[in-house]
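In what follows, a structure is listed as structure tokens, so that the remarks can point back to it.
Of the protein chains in this complex, all but one are displayed in their positions.
Right after this comes chain A.
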Amino acid sequence: MDAQNSMLTAQGIALSFGGIKVLQGLDVEFRAGEVTGLIGPNGAGKTSLFNCLTGAYRPQGGSISFDGRPLDGLSPAARASRGVVRSFQTVALCPELTVVENVMMGLARNYHSGWLSAFLPLARGRREDREMREAAISALASLGLADAADLLPSQLPPGMQRLVEIARAIVGKPSVLLLDEPAAGLNNAETRDLTQTLRNIASPDLVMVIVEHDMDLVMSICDRIYVINFGEVVTCGPPQAVRTNEDVIAIYLGSEDD
């Protein structure tokens, strides 16, 4: 697996719900070592594209592949074990699990102790648990959340819950990281911290895609930006080019929320 070849591609993705066309033959290409932004107005189909990439939705047309191997037909779980992970736009942490336990779930796919160690304190299960906990705590620490480890998610403000989601996504050393609006609910200072953190997470063999409405964050962190609208790619290019693109300006001036 050559790091330079690592690439998540989706070609001709078509998705519709009962006649409503959400994605209309979308072509995208996300490269390892790059941070790719995915922007567009509300309802453009950004989250839907993530859902197709992770296998939560089955698009009616098109194909998705990673590293040259097709992902179509694989379950979300199978894609997760290929290293494709995500965070959710609406926080999806288990309210009954502590923060660190939630993050440990991002590692579960790498561990295989049997049912017996779920009910009895056997050596293997305990060792695995310790490893998971340590990794989860260091993931939390890298996001400045070490103090929150033993709290319940509901004890954290929404912005921090989102960071916990990111911790869960990165703890398993993914090869594709899809972040759905990571900065939503964060204040300016927190967004600045997050920007720095995301820069640290970026690495030559990680495909990183960020859906975000905060343009400062997107423009400052992304190497390349896709703009989509009505389920189609409007344009794609480096931040500078996208910022001055007339179609993009038209879309954003035309929509009330920016």
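The working rule: a contact is a pair of C-beta atoms (placed from the backbone, for glycine too) under 8 Å apart; a residue touches a chain by one contact, two chains touch by 3 or more; residues count from 1.
As a working rule, contacts and distances are computed from a predicted model.
Asks: Using the UniProt record as the reference, specify the protein name of the hidden chain from among "Amino acid/amide ABC transporter membrane protein 2 (HAAT family)", "ABC-2 type transport system permease protein", "Isoquinoline 1-oxidoreductase alpha subunit" or "Putative DNA modification/repair radical SAM protein".
Replies: The record for the missing subunit names the protein "Amino acid/amide ABC transporter membrane protein 2 (HAAT family)".
Asks: Which candidate, A:125, A:182 or A:231, sits in contact with the chain we can't see?
Replies: A:125
Asks: Which residue among A:80, A:221 or A:236 touches the omitted chain?
Replies: Considering all chains, including the one not shown, the answer is A:80.
Asks: Identify the residues of chain A touching the omitted chain, counting contacts across the whole complex.
Replies: Against the missing chain, chain A presents residues 54-56, 75-77, 80-81, 85-86, 88, 92-97, 101-102, 104-106, 108-109, 111, 113, 115, 117-121, 125, 128-129, 132, 148, 150-152, 154-157, 159-160, 168, 172, 187.
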